[in-house]
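With one protein chain withheld, the remaining protein chains of the complex are depicted in position.
Naming follows writing order (A and B), and every chain is counted from residue 1.
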Amino acid sequence: MSNDGTSGSDFERFRITFFEECNEILADLEVHLTQLQEEALDNEGLNAVFRAAHSIKAGAGAFGFTDLVNFTHSFEALLDKMRDGEIDQTPQVADLLVRGGDVLAELVSAAQENRSVAPDFGAEVLAQVHDLLGSGQKPKDATAGPGAQQASSISGMGSWTIRLTPNVDLFKNATEPLLLIRELREMGSLKVTCDRSQLPPLRKLDPELAYFSWRFELESECSRENIEEVFEFVDDTCEIVIEQATSSEEEAKSPEAPAKDAPVQPQVSSPEKNVETKESAPAGKKAKAAAASSIRVELGRIDRLVNTVGELVITQAMLAQELADLTADNERQPIAGQEELANLTRELQECVMAIRMQPVKSVFARMPRLVRDLSGKLGKKINLRMSGEHTEVDKTIIEELADPLTHMIRNSIDHGLETPAERVAAGKPEEGTIDLSAAHVGGNIVISISDDGAGINRERVLAIAIDKGIVQPDAHLSDQEIDELIFAPGFSTAEEVTDISGRGVGMDVVRRNIVSLGGRIQVQSQPGYGTRLNMLIPLTLAVLDGMIVAVGNQRYILPITSIVESFRPSPSQMRRLDDWTQVVQIRGEFIRIVRLCDLFNVENATHDPTQGLVVLTEVAGGGKIGITVDELIGQQQIVIKSLNDNFDPVPGISGATILGNGKVALILDIEQLAGMKATVPLPHQDDGPKEVDAPVAIVAAE
Amino acid sequence: MQANMLQAQETNPVVKGSEAAASEIVASPTSCQFISFRLGEDEYAIDIMAVREIKGWTDATPLPNQPPHVLGVLNLRGAIVPILDLRSRFGQGLTEATPMHVVIIVNVGERTFGILVDAVSDILTVEPEEIKSVPDADRAEGEDYLSGIINAGHGMVVVLGLQELFR
């Protein structure tokens, strides 16, 4: 098949497309099958499930994944009967379908990863499907070649006489008799006689009608079936008689020809309509509305678009800066159109970002199943409530969310929620509840999993942490700090490895994943009442609302969403805990100071916070730190550029951007800053009493 | 460092700089081309294929807590490129950069960065056999970025291996 050098990579592309498509189909299938367990599927749903199996089968056949083809074939046959109404949607059938869906997913996965499955994998499901399809009567063998017929045992030279008499409307199917003749000619030596007797005089001639008929004499080694195959498409629009001269039997084969003169009707006749209705009408309105408004676009193109718009944002900012400088100098009127440009750029950016947004529904959809399976296995009664599934997030986030969500729900079911007996004993309803929600809050998406279980077992967590050397045996930790230990690297035990995710996903990996998306994760727990995990992920990955701050001659960016407030502290608000640590007191809280000037060794910076500003920022876990800066320059939308392409990660810096004046400004990583130890002792200055009451929840450096 | 090498080598020029007798240079299919540049009195060369562009020095945004030879990052038409002081990298102190100094932007593997040098000298076209290897005696520990020496008429040019220099 390969005719040119690119065929290898082209084929690889199909593989990729096929599996992409399969995975989409499987996700969609999951949604339908989940629904099936609650209520029966309507015709549209059945059709959708049928089409899913059908599509996978077609592609699988093209690639030669026979396991997959065989299984899907039976699955599809079952679904076909269900949508015909021949088989009812009983709970058993629903259950079979669900298990079938699992087998299907596994077969697709195996095909994608080029591994084989056990020979009897899915056999049980398959057997039950066949039973349903009717007393051992298996659906027609899928792997039989299409239209394959038994090769005739007749071999050796034969003489055939074939008469071909087309109907007058032969050409309505764009059939070209010449092609048929050529095909016959290739089979042996052919003698053709054309009968023109039906040809009317020229003025009565309709060029779109067929008037000729032919008689062929063919000397060939072929079989009757070979000859019939030549006419396979026209046996209903032509009269075909095939006679073998040397055979004693004169089988005149005229399949349906006289009886079935399939007239072509421009209008839809009712028998046809019935046939079609099953296929297309149920897929009708709803699918129409949905499908009509979408097209598929390669992700690479979207990325390029996103990047280019990002550059546009920077350029527009630079332009605005230069114009501002110009007009400030010359006291000229602001240049018309500039504000319009800014608005348009912003709008374009929002539109482009929106292209990549998808509802979290696709990730949430897998959860009910997970909860059902696990709660069944562990003998717990659990009700999963989901809300905000339509909330949209960037596509990249969707992909990254699946594993963490799965893991957190599993934790909740494993460790958080109690058995029915325990719950009753604690005065709770037998059935535990898990709430899974997604919502837009500010510039973030907040995904929250909370349960009404027993809360984090702090004694156990602390014991494990001490055991693993994560904390010292004599350390004093607040409740919140103990809760946060679940995120510590190395905390998770082997028991956490699930057979659903298949990988050892500890909470530390979950946190790392979320942080790598620019977000953070918080835990809140109350013994006896339950646990809540909040993930905050910025809505747009590439663009940030940033606050530009000045430290010395340098400019840094702080994400606005993390800023609580900024203020100039008075000397009486400042306290030092030791020679390295400073805190600021505000409204009863003591908040640790992070001295950027020292941490980053910035020249010409203000070293006295009371001469500059303290910017209070939130860290994961709900704590705060106060970052000292010289002044606030302004708020700006910035395009995040990664430093990591060319460089190893720099502690305290999460990225960079290009300001309007063309200079590079570094984006601060607040979480990391909070963890960096001061390397420069505080200057010798008396700023308030040294002793201080033990502050609550000071964010300590690691 | 280079003084030692000078003693060890002959002074037959086997390489023609591009300024001298351009008509004499015939780049064969096997010849290599380098860009040579100066650091103080010393001359170095790097593979021309790695060079993306050459610009005058502009202030870089410093990156915190980096070794002294990492001067910071520059905006190169939208890309953020780290700039390294080669003199400092060789342990010879920091360069006092002025707009007269030059930054050579290079691609090394998938990374791009800029090296600050005093001035760019020439394009050298050399046959592979004319690149002499650095005597081990002249190569200190960790100096595996010295990948060869070229005798270029007016003096010795040390070829730098960028991969090794910026590992």
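What we mean here is this: a residue touches a chain if its C-beta (ideal position, glycine included) is under 8 Å from a C-beta of that chain, and two chains touch if they have at least 3 such contacts.
By definition in this document, contacts and distances are computed from a predicted model.
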Between "Response regulator", "FAD-binding PCMH-type domain-containing protein", "RNA polymerase sigma factor" or "Sulfur carrier protein ThiS adenylyltransferase ThiF", which matches the UniProt record of the unshown chain? "Response regulator"
Quick one: which shown chains sit in contact with the chain that's not drawn? A
Just one of A:R115, A:R296 or A:R587 touches the chain that is missing; which is it? A:R296
Answer key for A:H32, A:K57 or A:R592 versus the chain not shown reads A:K57
Of A:A118, A:L178, A:L202 or A:A336, the residue in touch with the unshown chain: A:L178
Under the stated touch rule, tell me which residues of subunit A contact the chain that is not displayed. 1-4, 7, 10-11, 13-14, 17-18, 21, 51, 54-55, 57-62, 69, 73, 140, 142, 144, 146-147, 171-176, 178-179, 183, 208, 232-233, 236-237, 262-266, 268, 272, 275-276, 279-280, 283, 287-288, 291-292, 295-296
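Following the convention adopted for this analysis, only the chains that are shown with their structure count from here on.
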Which whole number of Å gives the spacing of the CA centres of subunit A and subunit B? 47
Per the contact definition, I'd like the list of subunit B residues that touch subunit A in the complex. 59-66, 72-75, 78-82, 110-113
Under the definition above, what is the set of subunit A residues touching subunit B in their complex? 311, 314, 554, 599-602, 641-643, 645-647, 650-653, 656, 658, 662-666
